[in-house]
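Just one protein chain is left out here, and the rest sit where they should.
Letters A and B mark the chains in the order given here, with residues in each chain numbered from 1 onward.
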Amino acid sequence: MRKTSVLERVRLFGRAGIDLLGTLGRSVIFLLRALFGRSSTGNGFQLLVKQLYSVGVMSLAIIVVSGVFIGMVLSLQGFSILAQYGSEQAVGQMVALTLLRELGPVVTALLFAGRAGSALTAEIGNMKSTEQLSSLAMIGVDPLKYIVAPRLWAGFISMPLLAMIFSVVGIWGGSMVAIDWLGVYEGSFWANMQNSVSFREDVLNGVIKSIVFAFVVTWIAVFQGYDCEPTSEGISRATTKTVVYASLAVLGLDFILTALMFGDF
Amino acid sequence: MQNRTLEVGVGLFLLAGLLAFLLLALRVSGLTVGADNTYKVYASFDNIAGLTVRSKVTMAGVTIGKVSAIDLDRDSYMGRVTMQLDEAVNNLPADSTASILTAGLLGEKYIGISVGGEEEVLGEGGTIHDTQSSLVLEDLIGKFLLNSVNKDQAN
Partner (left out) sequence: MSAESPYAVELKGVSFKRGERDIFKNVDIHIPRGKVTGIMGPSGCGKTTLLRLIAAELMPSQGEVRVNGLNLPSLSRGELFDMRKQMGVLFQSGALFTDLDVFENVAFPLRVHTQLPEEMIRDIVLMKLQAVGLRGAVELMPDELSGGMKRRVALARAIVLDPQILIYDEPFVGQDPIAMGVLVRLIRLLNDALGITSIVVSHDLAETASIADYLYVVGDTQVLGQGTPAELMDSDNPRIRQFMQGTPDGPVPFHFPADNYRDDLLRGR
């Protein structure tokens, strides 16, 4: 085997760094062009509706089902712990705050990356490999405006809505378990929740989180599809990358956002 | 046409999202839309330890409002608490008592109001003068210890 010298390793490291910067730069230009470039087609609204359907409506089932179950589990777990301190009434508050601040935005973003994000990457990658993107460009239609932009906007719009739906059905699932099964008094369940949940600090901050996640996840998904190697192997690699990168980005950003929003500094 | 189902689906989705937002705002966080149906009452305490903004204000166990602000009165060095009370309960006698209570042993702090006997009622911007401060566990233990020491010395 040929030995790699230290210098060669440094060179490879530098190469990787340059490649990374190059990809970042390309993805930023890609995003700016897609969102702010000149539009070449008039029927943008139709395209957006179509994408809202395949990105948002199609993700609804998984979001609702996971939301209900997570709410129910939170309620069960919370109850058994809170009961030790004799404050079972606080279970509503616990479920609501956990969902609104953390699980709603984060789990929605993770599910969205797996469900809609990977589909977006695969779809665009497939269009690239079958030369549909090139052929759009040759017809004189900018694929960034025609293919990419509606998908980006659909993702930006869908995910915050999905996150709110997730929180609502989660709280509903939690209330079912707590009130109907564990026998928490209904009035104190809701009153406790309403007293401790602040609209601005909890609901709006959660929505802001999910807007940020929507931006990052959709951007990663669409860019990976657009930038992938146009072979079936390249597409499958890009799809995996979408899910991994998007999940890591969501969890990392969640920490930063939580520190900014709820940390006292 | 296929386009129609698509648009209906998207429309329902957007509506569901909007509905979720409204539910979160009104049902979960208890946001009231027209905030006009409350009035402001002040009370000063020696120690408000543990009381926070949005703590409840109750009377006979029923929530009638919440704490909207807490600040320090520069002149008297007391904690001044601003409460928003329901307009429906506008017949509180002016000599009512406000005390800071704890729900359970370790639960959250809230303000309990007990009724006085005067004819005059508290209006917008009124002040409750008769207040009872938060029970601070450390002080209580401190007092208890001191008492027993004193007793020992007396013996």
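Operating definition for what follows: contacts are C-beta pairs under 8 Å (C-beta built on N, C-alpha and C of every residue); 3 or more make two chains touch, one makes a residue touch a chain.
Given the structure is predicted, the values throughout are model-derived calculations rather than measurements.
Shown chains touched by the undisplayed chain in the intact complex: A. Across the entire complex, the residue among A:T4, A:T130 or A:T231 in touch with the chain not shown is A:T130. Check A:L35, A:M58 or A:V141 against the missing chain and you find that the one touching it is A:V141. One chain is missing from the display, and on subunit A it is touched by residues 33, 37-38, 40-41, 130-132, 134-142.
Quick note on the criterion: only the chains that are shown with their structure count from here on.
Against subunit B, in their complex, subunit A makes its touches with residues 46, 49-50, 52-53, 56-57, 60, 85-87, 96, 100, 158, 160-162, 164-165, 167-168, 171, 190-191, 193-199, 202-203, 207. By the touch criterion stated above, subunit B contacts subunit A in their complex at residues 3, 6-7, 9-10, 12-14, 16-21, 23-25, 27-31, 54-56, 63, 66, 103-104, 106-107.
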